[in-house]
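Notes to accompany the following structure.
Left out: one protein chain. Kept in place: all the others.
Let's look at subunit A:
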Amino acid sequence: MFVALRDLRHARGRFALMLVVIALIAFLVAFLSSLTAGLARESTSAVTDLPVDHLAFAMPEADDDPDFTASTVTSAQRDAWSAAAGVEGAELLGVATTRAQSAATTAAVTAFGVEPRSTLVPADTPAPITGTATVSRGAADGLSVAVGDTVSLGGHDLQIGTVLDVDASYAHTPVVWVALADWQTIGGRTPASDEGQTATVVAVTGDVDDDTLHRTDAGAGTTTLGVGEARAAISSFSSENGSLVTMQAFLIGISALVVGAFYTVWTISRFGDIAVLKALGASTRYLLRDAIGQAFLVLVIGVGLGTGVAAAGATFLAGAVPVVVTATTTLLPGAALVALGLVGAVLAVARITTIDPHAALAAR
(Lines give C-alpha, C1' and ligand atoms only; values in the text may rest on other atoms or scores of the structure.)
Protein backbone atom coordinates (compact mmCIF):
# COMPACT_ATOMS: atom_id res chain seq x y z
CA MET A 1 0.00 0.00 0.00
CA PHE A 2 3.08 2.26 -0.16
CA VAL A 3 2.18 3.80 -3.50
CA ALA A 4 -1.59 3.42 -3.03
CA LEU A 5 -1.67 5.44 0.18
CA ARG A 6 0.44 8.19 -1.36
CA ASP A 7 -1.79 8.25 -4.44
CA LEU A 8 -4.78 8.72 -2.13
CA ARG A 9 -3.06 11.66 -0.47
CA HIS A 10 -1.78 13.13 -3.72
CA ALA A 11 -5.03 12.84 -5.73
CA ARG A 12 -7.23 13.69 -2.79
CA GLY A 13 -9.75 15.62 -4.91
CA ARG A 14 -10.48 12.66 -7.17
CA PHE A 15 -10.69 10.20 -4.30
CA ALA A 16 -12.82 12.59 -2.21
CA LEU A 17 -15.27 12.73 -5.10
CA MET A 18 -15.30 8.94 -5.28
CA LEU A 19 -15.76 8.68 -1.52
CA VAL A 20 -18.74 11.04 -1.66
CA VAL A 21 -20.35 8.99 -4.44
CA ILE A 22 -19.84 5.72 -2.57
CA ALA A 23 -21.03 7.29 0.69
CA LEU A 24 -24.19 8.59 -1.01
CA ILE A 25 -24.97 5.19 -2.48
CA ALA A 26 -24.28 3.53 0.89
CA PHE A 27 -26.55 6.07 2.56
CA LEU A 28 -29.34 5.31 0.09
CA VAL A 29 -28.92 1.55 0.42
CA ALA A 30 -28.79 1.57 4.23
CA PHE A 31 -31.70 3.96 4.57
CA LEU A 32 -33.75 2.04 2.03
CA SER A 33 -32.91 -1.20 3.81
CA SER A 34 -34.00 0.28 7.16
CA LEU A 35 -37.16 1.60 5.53
CA THR A 36 -37.87 -1.77 3.92
CA ALA A 37 -37.54 -3.48 7.28
CA GLY A 38 -39.69 -0.79 8.91
CA LEU A 39 -42.42 -1.07 6.30
CA ALA A 40 -42.25 -4.85 6.50
CA ARG A 41 -42.69 -4.66 10.25
CA GLU A 42 -45.59 -2.26 9.83
CA SER A 43 -47.11 -4.67 7.37
CA THR A 44 -46.55 -7.93 9.21
CA SER A 45 -45.67 -7.47 12.88
CA ALA A 46 -49.06 -8.66 14.13
CA VAL A 47 -48.51 -11.93 12.27
CA THR A 48 -44.79 -12.47 12.85
CA ASP A 49 -45.15 -11.71 16.56
CA LEU A 50 -47.87 -14.31 17.03
CA PRO A 51 -46.76 -16.79 19.73
CA VAL A 52 -47.27 -19.76 17.41
CA ASP A 53 -45.14 -21.90 15.10
CA HIS A 54 -47.35 -22.42 12.05
CA LEU A 55 -50.39 -20.97 10.35
CA ALA A 56 -52.68 -23.28 8.39
CA PHE A 57 -54.54 -21.73 5.45
CA ALA A 58 -57.49 -23.18 3.56
CA MET A 59 -57.67 -21.72 0.06
CA PRO A 60 -60.68 -21.94 -2.26
CA GLU A 61 -58.59 -24.02 -4.67
CA ALA A 62 -56.09 -26.54 -3.30
CA ASP A 63 -53.20 -25.29 -5.45
CA ASP A 64 -53.73 -21.58 -4.68
CA ASP A 65 -50.89 -19.88 -2.84
CA PRO A 66 -51.79 -19.15 0.79
CA ASP A 67 -53.36 -15.73 1.20
CA PHE A 68 -54.96 -14.15 4.26
CA THR A 69 -57.64 -12.47 2.16
CA ALA A 70 -58.95 -15.64 0.52
CA SER A 71 -58.35 -18.25 3.22
CA THR A 72 -61.25 -19.60 5.29
CA VAL A 73 -60.82 -22.34 7.89
CA THR A 74 -63.41 -24.12 9.98
CA SER A 75 -63.67 -25.68 13.42
CA ALA A 76 -63.26 -29.10 11.84
CA GLN A 77 -59.90 -28.13 10.39
CA ARG A 78 -58.83 -26.72 13.74
CA ASP A 79 -59.81 -30.00 15.37
CA ALA A 80 -57.80 -31.94 12.79
CA TRP A 81 -54.74 -29.89 13.67
CA SER A 82 -55.37 -30.26 17.42
CA ALA A 83 -55.24 -34.02 16.97
CA ALA A 84 -51.95 -34.00 15.02
CA ALA A 85 -48.84 -35.46 16.63
CA GLY A 86 -46.65 -32.87 18.32
CA VAL A 87 -49.29 -30.15 18.28
CA GLU A 88 -49.61 -28.42 21.64
CA GLY A 89 -52.32 -26.01 20.64
CA ALA A 90 -54.44 -25.12 17.62
CA GLU A 91 -56.89 -22.27 17.57
CA LEU A 92 -58.84 -20.28 15.05
CA LEU A 93 -57.67 -16.79 14.13
CA GLY A 94 -59.75 -14.43 12.02
CA VAL A 95 -58.08 -11.59 10.14
CA ALA A 96 -60.08 -8.83 8.45
CA THR A 97 -59.17 -5.27 7.59
CA THR A 98 -62.12 -2.94 8.09
CA ARG A 99 -63.14 0.61 8.85
CA ALA A 100 -63.31 1.65 12.48
CA GLN A 101 -65.32 4.60 13.68
CA SER A 102 -65.02 6.27 17.04
CA ALA A 103 -66.78 9.35 18.38
CA ALA A 104 -63.84 11.42 17.18
CA THR A 105 -62.72 9.93 13.87
CA THR A 106 -62.53 6.98 11.53
CA ALA A 107 -59.52 4.88 10.61
CA ALA A 108 -58.64 1.63 8.91
CA VAL A 109 -57.83 -1.17 11.35
CA THR A 110 -57.41 -4.92 11.15
CA ALA A 111 -59.61 -7.00 13.40
CA PHE A 112 -58.01 -10.18 14.76
CA GLY A 113 -60.79 -12.51 15.87
CA VAL A 114 -59.72 -14.93 18.63
CA GLU A 115 -61.40 -17.76 20.46
CA PRO A 116 -62.27 -17.58 24.16
CA ARG A 117 -59.20 -18.38 26.27
CA SER A 118 -56.99 -17.68 23.25
CA THR A 119 -53.29 -17.19 23.83
CA LEU A 120 -52.86 -15.12 20.66
CA VAL A 121 -53.41 -11.70 22.22
CA PRO A 122 -49.98 -10.16 23.04
CA ALA A 123 -48.53 -9.63 26.50
CA ASP A 124 -50.47 -12.57 28.02
CA THR A 125 -53.63 -10.51 27.82
CA PRO A 126 -56.88 -12.47 28.20
CA ALA A 127 -58.94 -12.84 25.06
CA PRO A 128 -61.65 -10.17 24.72
CA ILE A 129 -65.18 -11.29 25.56
CA THR A 130 -67.99 -10.84 23.11
CA GLY A 131 -68.94 -7.18 22.72
CA THR A 132 -65.52 -5.86 23.73
CA ALA A 133 -62.30 -5.06 21.95
CA THR A 134 -58.65 -5.01 22.94
CA VAL A 135 -56.85 -2.34 20.93
CA SER A 136 -53.18 -1.72 20.25
CA ARG A 137 -51.70 1.66 21.19
CA GLY A 138 -51.59 2.56 17.48
CA ALA A 139 -55.30 1.89 17.07
CA ALA A 140 -56.19 3.77 20.27
CA ASP A 141 -54.17 6.80 19.16
CA GLY A 142 -55.51 6.65 15.61
CA LEU A 143 -59.09 6.51 16.78
CA SER A 144 -58.59 8.79 19.82
CA VAL A 145 -60.22 6.24 22.13
CA ALA A 146 -59.49 4.96 25.63
CA VAL A 147 -60.74 2.12 27.81
CA GLY A 148 -64.52 2.31 28.16
CA ASP A 149 -65.10 4.15 24.88
CA THR A 150 -67.19 2.62 22.13
CA VAL A 151 -65.83 1.92 18.67
CA SER A 152 -67.70 0.67 15.64
CA LEU A 153 -65.94 -1.95 13.52
CA GLY A 154 -67.64 -2.52 10.19
CA GLY A 155 -70.86 -1.21 11.72
CA HIS A 156 -70.59 -3.48 14.78
CA ASP A 157 -70.31 -1.59 18.09
CA LEU A 158 -67.73 -2.78 20.62
CA GLN A 159 -66.57 -1.37 23.92
CA ILE A 160 -62.82 -0.87 24.45
CA GLY A 161 -61.79 -3.25 27.22
CA THR A 162 -57.99 -2.95 27.10
CA VAL A 163 -55.39 -0.79 25.41
CA LEU A 164 -52.10 -2.65 24.85
CA ASP A 165 -48.76 -0.85 24.59
CA VAL A 166 -47.57 -3.10 21.78
CA ASP A 167 -46.49 -2.53 18.20
CA ALA A 168 -48.94 -4.70 16.28
CA SER A 169 -49.72 -3.88 12.66
CA TYR A 170 -51.13 -5.75 9.72
CA ALA A 171 -50.97 -4.34 6.17
CA HIS A 172 -50.02 -0.92 7.58
CA THR A 173 -53.09 -0.80 9.83
CA PRO A 174 -53.15 -1.11 13.62
CA VAL A 175 -54.68 -4.26 15.10
CA VAL A 176 -57.82 -4.63 17.21
CA TRP A 177 -58.43 -7.97 18.95
CA VAL A 178 -62.06 -9.04 19.17
CA ALA A 179 -63.96 -12.19 20.09
CA LEU A 180 -64.26 -14.62 17.18
CA ALA A 181 -68.05 -14.34 17.23
CA ASP A 182 -67.81 -10.56 16.82
CA TRP A 183 -65.14 -10.97 14.14
CA GLN A 184 -67.43 -13.18 12.06
CA THR A 185 -69.97 -10.36 12.01
CA ILE A 186 -67.33 -7.70 11.31
CA GLY A 187 -65.62 -9.74 8.61
CA GLY A 188 -68.84 -10.95 7.01
CA ARG A 189 -67.81 -14.55 7.66
CA THR A 190 -70.95 -15.86 9.36
CA PRO A 191 -70.53 -19.64 9.20
CA ALA A 192 -73.00 -21.92 7.54
CA SER A 193 -75.00 -24.04 9.96
CA ASP A 194 -72.84 -27.14 9.40
CA GLU A 195 -69.43 -25.41 9.62
CA GLY A 196 -69.22 -24.66 13.30
CA GLN A 197 -67.04 -21.56 13.56
CA THR A 198 -65.01 -20.09 10.72
CA ALA A 199 -61.88 -17.94 10.69
CA THR A 200 -58.97 -17.07 8.39
CA VAL A 201 -56.26 -19.45 9.62
CA VAL A 202 -55.56 -22.10 12.21
CA ALA A 203 -52.73 -20.97 14.50
CA VAL A 204 -50.68 -24.04 15.43
CA THR A 205 -48.22 -24.33 18.31
CA GLY A 206 -45.89 -27.27 18.80
CA ASP A 207 -42.87 -29.09 17.46
CA VAL A 208 -44.42 -30.70 14.40
CA ASP A 209 -42.21 -32.61 12.00
CA ASP A 210 -42.44 -32.12 8.25
CA ASP A 211 -44.04 -35.47 7.66
CA THR A 212 -46.85 -34.72 10.12
CA LEU A 213 -47.31 -31.26 8.59
CA HIS A 214 -47.77 -32.71 5.12
CA ARG A 215 -50.04 -35.50 6.30
CA THR A 216 -52.24 -33.18 8.37
CA ASP A 217 -52.41 -30.63 5.55
CA ALA A 218 -53.52 -33.37 3.18
CA GLY A 219 -56.12 -34.70 5.60
CA ALA A 220 -57.51 -31.32 6.68
CA GLY A 221 -57.35 -29.64 3.28
CA THR A 222 -55.02 -26.89 4.48
CA THR A 223 -51.69 -25.40 3.47
CA THR A 224 -49.36 -24.68 6.35
CA LEU A 225 -46.62 -22.08 6.52
CA GLY A 226 -44.14 -21.21 9.24
CA VAL A 227 -45.09 -18.01 10.99
CA GLY A 228 -42.20 -16.17 9.30
CA GLU A 229 -43.10 -17.51 5.86
CA ALA A 230 -46.69 -16.41 6.40
CA ARG A 231 -45.61 -12.83 5.68
CA ALA A 232 -45.77 -13.75 2.02
CA ALA A 233 -49.49 -14.46 2.42
CA ILE A 234 -50.10 -10.76 3.09
CA SER A 235 -50.51 -9.60 -0.48
CA SER A 236 -49.54 -5.96 0.12
CA PHE A 237 -46.31 -7.06 1.82
CA SER A 238 -45.18 -9.24 -1.07
CA SER A 239 -45.47 -6.56 -3.73
CA GLU A 240 -44.14 -3.76 -1.54
CA ASN A 241 -41.20 -5.71 -0.18
CA GLY A 242 -40.33 -7.07 -3.60
CA SER A 243 -40.15 -3.56 -5.07
CA LEU A 244 -37.98 -2.21 -2.28
CA VAL A 245 -35.58 -5.16 -2.27
CA THR A 246 -35.24 -4.84 -6.06
CA MET A 247 -34.33 -1.18 -5.63
CA GLN A 248 -31.65 -2.12 -3.10
CA ALA A 249 -30.23 -4.77 -5.39
CA PHE A 250 -30.06 -2.26 -8.25
CA LEU A 251 -28.33 0.31 -6.05
CA ILE A 252 -25.73 -2.24 -4.95
CA GLY A 253 -25.21 -3.27 -8.58
CA ILE A 254 -24.90 0.36 -9.65
CA SER A 255 -22.34 0.89 -6.91
CA ALA A 256 -20.21 -1.95 -8.26
CA LEU A 257 -20.42 -0.42 -11.75
CA VAL A 258 -19.50 3.05 -10.46
CA VAL A 259 -16.49 1.70 -8.54
CA GLY A 260 -15.48 -0.40 -11.54
CA ALA A 261 -15.78 2.59 -13.89
CA PHE A 262 -13.74 4.80 -11.55
CA TYR A 263 -10.96 2.26 -11.22
CA THR A 264 -10.97 1.60 -14.95
CA VAL A 265 -10.32 5.28 -15.63
CA TRP A 266 -7.88 5.50 -12.71
CA THR A 267 -5.92 2.45 -13.87
CA ILE A 268 -5.77 3.71 -17.47
CA SER A 269 -4.47 7.07 -16.22
CA ARG A 270 -1.77 5.17 -14.29
CA PHE A 271 -0.58 3.03 -17.20
CA GLY A 272 2.70 4.96 -17.40
CA ASP A 273 3.36 4.73 -13.67
CA ILE A 274 2.54 1.01 -13.62
CA ALA A 275 4.90 0.35 -16.53
CA VAL A 276 7.64 2.20 -14.63
CA LEU A 277 6.90 0.26 -11.45
CA LYS A 278 7.12 -3.01 -13.38
CA ALA A 279 10.37 -1.89 -14.98
CA LEU A 280 11.73 -1.07 -11.52
CA GLY A 281 10.93 -4.60 -10.37
CA ALA A 282 7.39 -4.45 -8.99
CA SER A 283 5.72 -7.82 -9.36
CA THR A 284 2.21 -8.04 -10.78
CA ARG A 285 1.08 -9.43 -7.43
CA TYR A 286 2.48 -6.42 -5.61
CA LEU A 287 0.72 -4.03 -8.01
CA LEU A 288 -2.61 -5.85 -7.78
CA ARG A 289 -2.41 -5.98 -3.99
CA ASP A 290 -1.61 -2.27 -3.91
CA ALA A 291 -4.51 -1.32 -6.21
CA ILE A 292 -7.07 -3.64 -4.64
CA GLY A 293 -6.00 -2.58 -1.15
CA GLN A 294 -6.59 1.00 -2.15
CA ALA A 295 -10.04 0.17 -3.56
CA PHE A 296 -10.90 -1.71 -0.36
CA LEU A 297 -9.85 1.26 1.76
CA VAL A 298 -11.89 3.71 -0.33
CA LEU A 299 -14.91 1.40 -0.22
CA VAL A 300 -14.73 0.78 3.51
CA ILE A 301 -14.40 4.49 4.30
CA GLY A 302 -17.14 5.51 1.85
CA VAL A 303 -19.54 2.77 2.87
CA GLY A 304 -18.77 3.36 6.55
CA LEU A 305 -19.52 7.06 6.22
CA GLY A 306 -22.72 6.58 4.25
CA THR A 307 -24.00 3.74 6.40
CA GLY A 308 -23.17 5.59 9.62
CA VAL A 309 -25.02 8.71 8.53
CA ALA A 310 -27.98 6.62 7.35
CA ALA A 311 -28.14 4.70 10.62
CA ALA A 312 -27.94 7.90 12.65
CA GLY A 313 -30.57 9.59 10.48
CA ALA A 314 -32.91 6.61 10.53
CA THR A 315 -32.60 6.32 14.31
CA PHE A 316 -33.37 10.03 14.65
CA LEU A 317 -36.41 9.74 12.36
CA ALA A 318 -37.67 6.46 13.84
CA GLY A 319 -40.70 8.13 15.41
CA ALA A 320 -41.82 9.78 12.19
CA VAL A 321 -40.80 7.23 9.55
CA PRO A 322 -41.28 3.43 9.70
CA VAL A 323 -37.63 2.40 9.90
CA VAL A 324 -35.87 -0.44 11.66
CA VAL A 325 -32.13 0.06 12.32
CA THR A 326 -30.34 -3.22 12.98
CA ALA A 327 -27.13 -4.91 11.88
CA THR A 328 -29.18 -6.61 9.16
CA THR A 329 -30.39 -3.31 7.73
CA THR A 330 -27.04 -1.50 7.95
CA LEU A 331 -23.98 -3.76 8.20
CA LEU A 332 -25.28 -6.44 5.84
CA PRO A 333 -26.03 -4.11 2.90
CA GLY A 334 -22.79 -2.27 3.70
CA ALA A 335 -20.84 -5.50 3.47
CA ALA A 336 -22.60 -6.31 0.18
CA LEU A 337 -21.63 -2.89 -1.18
CA VAL A 338 -17.98 -3.41 -0.23
CA ALA A 339 -17.94 -6.95 -1.64
CA LEU A 340 -19.55 -6.06 -4.97
CA GLY A 341 -17.57 -2.82 -5.20
CA LEU A 342 -14.40 -4.88 -4.79
CA VAL A 343 -15.54 -7.17 -7.59
CA GLY A 344 -15.90 -4.09 -9.81
CA ALA A 345 -12.50 -2.80 -8.75
CA VAL A 346 -10.80 -6.16 -9.28
CA LEU A 347 -12.20 -6.44 -12.80
CA ALA A 348 -11.00 -2.89 -13.49
CA VAL A 349 -7.47 -3.21 -12.11
CA ALA A 350 -6.97 -6.68 -13.61
CA ARG A 351 -5.68 -4.92 -16.72
CA ILE A 352 -2.54 -4.19 -14.71
CA THR A 353 -1.46 -7.70 -15.63
CA THR A 354 -1.34 -6.76 -19.31
CA ILE A 355 0.77 -3.61 -18.98
CA ASP A 356 4.19 -4.04 -20.60
CA PRO A 357 7.15 -2.69 -18.60
CA HIS A 358 8.81 -1.94 -21.95
CA ALA A 359 6.43 1.04 -22.18
CA ALA A 360 8.48 2.71 -19.42
CA LEU A 361 11.19 3.37 -22.01
CA ALA A 362 8.85 5.67 -23.92
CA ALA A 363 9.32 9.34 -23.05
CA ARG A 364 6.47 11.02 -21.14
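Remarks
Definition applied: a residue touches a chain if its C-beta (ideal position, glycine included) is under 8 Å from a C-beta of that chain, and two chains touch if they have at least 3 such contacts; residues count from 1.
Rule of thumb we're sticking to: contacts and distances are computed from a predicted model.
Comparing "ABC transporter ATP-binding protein", "Transcriptional regulator", "CoA-transferase" or "Stage V sporulation protein AE" against the UniProt entry of the hidden chain yields the protein name "ABC transporter ATP-binding protein". Considering the full assembly, A:282 is the residue among A:282, A:297 or A:331 that touches the omitted chain. The chain not shown here touches subunit A at positions 2-3, 6-7, 9-11, 272-273, 276-284, 286, 356-358, 360-364.
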